[in-house]
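Below is one structure, written out as structure tokens, with a few remarks after it.
The full complex has more chains than appear here; those shown keep their coordinates.
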Amino acid sequence: MLYACGGTRVLIAASIDEGVAGWLRGSGKGWVTAEYAMHPRANPQRQDRDGRKGRIDGRTQEIQRLIGRSLRAAVNLEKLGERTITVDCDVLDADGGTRTASITGGFVALALALDRLRSKGVIGAGVLRGPVAAISAGIVGPSALLDLAYVEDSKADVDLNVVAMGDGGIVEVQGTAEGAPVPRDRWTALVDLAMSSMPSLFASQSEALARAGTSLDKLVR
Amino acid sequence: MLYACGGTRVLIAASIDEGVAGWLRGSGKGWVTAEYAMHPRANPQRQDRDGRKGRIDGRTQEIQRLIGRSLRAAVNLEKLGERTITVDCDVLDADGGTRTASITGGFVALALALDRLRSKGVIGAGVLRGPVAAISAGIVGPSALLDLAYVEDSKADVDLNVVAMGDGGIVEVQGTAEGAPVPRDRWTALVDLAMSSMPSLFASQSEALARAGTSLDKLVR
Amino acid sequence: MLYACGGTRVLIAASIDEGVAGWLRGSGKGWVTAEYAMHPRANPQRQDRDGRKGRIDGRTQEIQRLIGRSLRAAVNLEKLGERTITVDCDVLDADGGTRTASITGGFVALALALDRLRSKGVIGAGVLRGPVAAISAGIVGPSALLDLAYVEDSKADVDLNVVAMGDGGIVEVQGTAEGAPVPRDRWTALVDLAMSSMPSLFASQSEALARAGTSLDKLVR
Amino acid sequence: MLYACGGTRVLIAASIDEGVAGWLRGSGKGWVTAEYAMHPRANPQRQDRDGRKGRIDGRTQEIQRLIGRSLRAAVNLEKLGERTITVDCDVLDADGGTRTASITGGFVALALALDRLRSKGVIGAGVLRGPVAAISAGIVGPSALLDLAYVEDSKADVDLNVVAMGDGGIVEVQGTAEGAPVPRDRWTALVDLAMSSMPSLFASQSEALARAGTSLDKLVR
């Protein structure tokens, strides 16, 4: 599945394995994890493949932990049963917001994979708690902007990522003032801006599922 | 320097090296970085030393990146000149809030190291922009609590870390709903709670500096 | 660039960096190298990303060495000058013949990258010696077949890869009898079969270049 | 066992372990694998030991995969039973053709190790399908030559390795044109030249086994 958001394009695939890692065995619960990789040419200037020269970059690990955590918030792990879902997010073009695109698109891939399991009767309804999506927002000069493109991103004073669910509950907020610290009320306004875009993200997820011939209703209740 | 906050104790040392990594050479700017390590017996149950069996854990990298970023927010890197400050944070006892304790205590170690440079005339005033401190807050059941101890932490529904500067500007907000997503207004209340504790953290930093015979004024202006 | 051959699809990108590795510096010669990676879902069953858990698999290294060697055969390294071309081959769908598809498609990506340099006047004609392409062939039961699909591949008695240039010169022959050893004359027939398909590969390369608005003539002479 | 071929000398040892790796357990089949290592002083100029500084070189992996594959072609893995044979090939003097010497000599070490098992009654006849041997050939200027010494090797236009069995069946052909591509008929002539030397290699293997007081007949039939 290819998810595009602005100039950012992420190739996303959700894979389901029967069984879980040792620490979950016997618990009856499943797990959702993510791998995030940047194609060497996702940026105009070629970069080394992460992991080819020994260890994985700290930034990569941080991002894939965030994606995994966010997607797990949407899943009822008990109802998944002892299965492991791996969501691979390969960024083909990076134009800002790669981690939030991976979450928003990753949810669609996850739902489609679960829907295949459901249609085989392996899992029942309720395996999803609802949709999860994410958006980045930033302050560039005087303006608060959604989903900064790379050029804006590198000039942003604040870089904020918000992950939320369909019912408006917030799963994760991560914001960093890259330059000068930012007053409390501008942060609040920025979170408001991010939250205001959530409905359109959930709508695009529904559309994608509809195009694939299914809907969230079958998985949520 | 041993920094204690609740049951958490962190051994902190700031070291200054002349020179910077290649990508900063010639820029006239310095750098501040952090290393975070958990002593194998920081928790009741002994854990393997991170990095002894190959690669450093993703969580460790994420934490030391946060500490470094937070401390850099307090430093005027141009006025530091081409020097690298490494702040080592070794957690001896982990009772919740180890990353925020490392930031709040790390700032004191950083200021003392800079003060030695200043008293030798190597750097002038203005190398610091002001103090930086951090606090964790969480929601456990119906209550919002500051600086969760380990026992509370593992039951927390939300785990929030806020990093702020002395003038009230926010440097970083990182919050994760561990269980069910949390409504927007409870997040706002939690950030308010965290911000309300900042003055006491800055006061304790000032005291520690005073005990060491110096004050921030000499470094900030 | 997405190159498809049968059910195999490879995402190919050629990147040019000014400068060469230490051992070539001052020689006036350039270098062409390849990186080959299998997407975790290129096969029906998800596989671990190569290199994520320490070292790169021997098979991967063997393949990327072959691709690099084959593409270098097509390039006049002196006329390239001290530049390094990296051809990234990411297999999105693996249905047999991934290494030969990477060579045949990699040549097109390489030629297009060189053509951009040429049109800027950085390099002149003659930087390419001619086109290079590769095909796999195999013996499955009584039949000799070209470009085995994965299902056939796993049943093949012989797996042969031939790399050749436009003038019919052979660059590389690699053949392995997976089951029983194969008589001399069947090998000869298999190489003949592979060679007979070369003209159609060169034609498809020319077409791809033409669609991109250029032709080999500008680079070869 | 020390195997010499021209100026190349390889120390070869075959070791048999009861049991196989996980993926073969329960299959009733055994496995043959090889490790290839270059002594730091095998060449006039001392080289670093492979693997001492992290990962094993790609060339080393490629060679030890070839040796293992070639020796497996000679073994009836079902009749070996769930045992693992490791053939260690340590090149003490490298004067060209180290991989082919490792195969030809490795077969003798393998046969002697199997003969010890046979004489203990652990395995029966038929565990070997026949002898396997390998030779390198090359084109240096106008001449086609067998088993190139290092000096010739580094000037060779083509480097070909052929692995064959006693009945004339070919197991593996690997040829690379190092310089200009080579016309089809010169390749054919080169393979013919390599094949013409096989009988003398099989004869020297028989002699070595005879000196050790055994013969292939006991293992093949």
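For clarity, chains are labelled A, B, C and D in written order, and residue numbers in each chain start from 1.
Just so it is clear, a contact is a pair of C-beta atoms (placed from the backbone, for glycine too) under 8 Å apart; a residue touches a chain by one contact, two chains touch by 3 or more.
Nothing here was measured: the structure is a model prediction, and the numbers come from that model.
K.L.:
Quick check on the homomer: 4 copies visible, but what's the full number in the structure file?
P.N.:
Of the complex's copies, 4 are shown; altogether there are 6.
The rule is simple: only the chains that are shown with their structure count from here on.
K.L.:
In how few steps can one go from chain A to chain D if every step must land on a touching chain?
P.N.:
Shortest path length, in steps: 2.
K.L.:
Centre to centre, using CA atoms, which chain is the farthest one from chain A?
P.N.:
When every chain centre is compared against chain A, the largest gap points to D.
K.L.:
So chain C and chain D: same face meeting same face, with over half the numbers shared, or different?
P.N.:
The interface is built from the same residue numbers on each side, given that over half of them are used by both copies.
K.L.:
So what's the Cα centroid distance for chain B and chain C, whole Å?
P.N.:
Each chain reduced to its C-alpha mean, chain B and chain C end up 51 Å apart.
K.L.:
Can you give the whole-Å distance between the Cα centres of chain C and chain D?
P.N.:
That pair's centroid distance is 27 Å.
K.L.:
Measuring centre to centre with CA averages, how many angstrom lie between chain B and chain D?
P.N.:
Chain centres of chain B and chain D, defined by C-alpha means, are spaced 59 Å apart.
K.L.:
Got the chain B residues that touch at least 2 other chains?
P.N.:
In chain B, the residues touching two or more other chains are 54.
K.L.:
Touch graph of the chains shown: is it line, ring, star, complete or other?
P.N.:
Graph shape, chains as nodes and touching pairs as edges: a line.
K.L.:
If two chains touch, include that pair; go through all of them.
P.N.:
Pairs flagged as touching, ordered by label: A-B, A-C, C-D.
K.L.:
Which chain B residues qualify as touching chain A in the complex?
P.N.:
Its residues touching chain A are 54-56, 58-59, 61-62, 64-65, 69, 73, 164-165, 167-177, 180-184, 187-188, 191, 195.
K.L.:
Any idea which chain A residues touch chain C in the complex?
P.N.:
11, 13, 15, 17, 35, 37, 39-41, 46, 49, 51-52, 54, 56, 86, 88, 90, 92
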